[in-house]
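With one protein chain withheld, the remaining protein chains of the complex are depicted in position.
This part shows chain A:
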Amino acid sequence: MAALPPYAGLGERVWWYSFRVICGLIFLFLILPILIIIPLSFNAEDFFTFTPGMLAFDAEAYSLKHYVTFLTDERWTRAVQNSFMIAPAATLLSTALGTLAAIGLSQGTMPYKGAIMAVLISPMIVPLIISAAGMYFFYSRIGLQGTYAGVILAHAVLGTPFVIITVTATLVGFDRSLTRAAANLGAGPVTTFFKVQMPLILPGVISGGLFAFITSFDEVVVVLFVGAQQQKTLPWQMFTGLREQISPAILAAATILVTFSIILLATVEILRRRSERLRGMSPG
């Protein structure tokens, strides 16, 4: 937004400043809770508030002991391991299935497109607790409740809609004559997919995969129902940590997660832009 034009009236001037104040407040509201956690995680005491020592910037009041707990306590390390096993597996599944579904649904010859799309997207719309309860009963019957496979499948179901939506959006801009050209030049359907279609829709696939990863990584409701004690993930551990142990180790965990998320997001976005530029779809 450019500077205030010289012909601006009083009303415009007032709005110009209030608009900036409102935007600032919104950002503050969104970011402050996350920022507050970072200094608190270095608290030397087992409190969730700033101690007088911290406010006085006394070096004694700060410590890394919560980080030590987070990195050594068996409950936390196990949760980290679980999360880093379940989330990538679920991401892989939902990215593969979601991409295929999106390609299938974008074919002109696909019957009942709308209905199938609605069913596949429904995990995003149905309240999570209802999906979770349904999955609990269903998975108990077929012996998946309380297994890693069960949690991974459940999370894949939750992540797939994001992949379908982003890949479908990318496919709208995909020139169908390219697949025809590939076929005409002698490439079978599999070669055409991997050499022509996949490289061109990769940015959409990556974005979808990222959403699917975050969905699984953040998820606490479904895993509470479908998982058992061995499948305890990071969010679940944080949840119980808050309710039962009231240990500020959760703040250390949160800080590490926030940092991790920012790095992950930035890396993927840089990769995505690079691949888009390489593919000549946006000006370098």
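The rule is simple: a contact is a pair of C-beta atoms (placed from the backbone, for glycine too) under 8 Å apart; a residue touches a chain by one contact, two chains touch by 3 or more; residues count from 1.
Everything below uses one rule, namely that contacts and distances are computed from a predicted model.
Student: Name the absent chain by its UniProt protein name; which of "ATPase", "Heme lyase CcmF/NrfE family subunit", "Aldehyde dehydrogenase family protein" or "Spermidine/putrescine import ATP-binding protein PotA" is it?
Tutor: "Spermidine/putrescine import ATP-binding protein PotA"
Student: Of A:Ala8, A:Val68 or A:Leu178, which one is in contact with the hidden chain?
Tutor: A:Leu178
Student: Just one of A:Ile38, A:Met85, A:Met124 or A:Ala187 touches the chain that is missing; which is it?
Tutor: Once the missing chain is taken into account, the touching residue is A:Ala187.
Student: Among A:Leu200, A:Leu224, A:Met238 or A:Leu257, which one is in touch with the chain left out?
Tutor: Here the residue in touch with the unshown chain is A:Leu200.
Student: In the full complex, which residues of chain A touch the absent chain?
Tutor: So the residues of chain A touching the unseen chain are 175, 177-178, 180-189, 191-192, 195-196, 199-200, 278-281.
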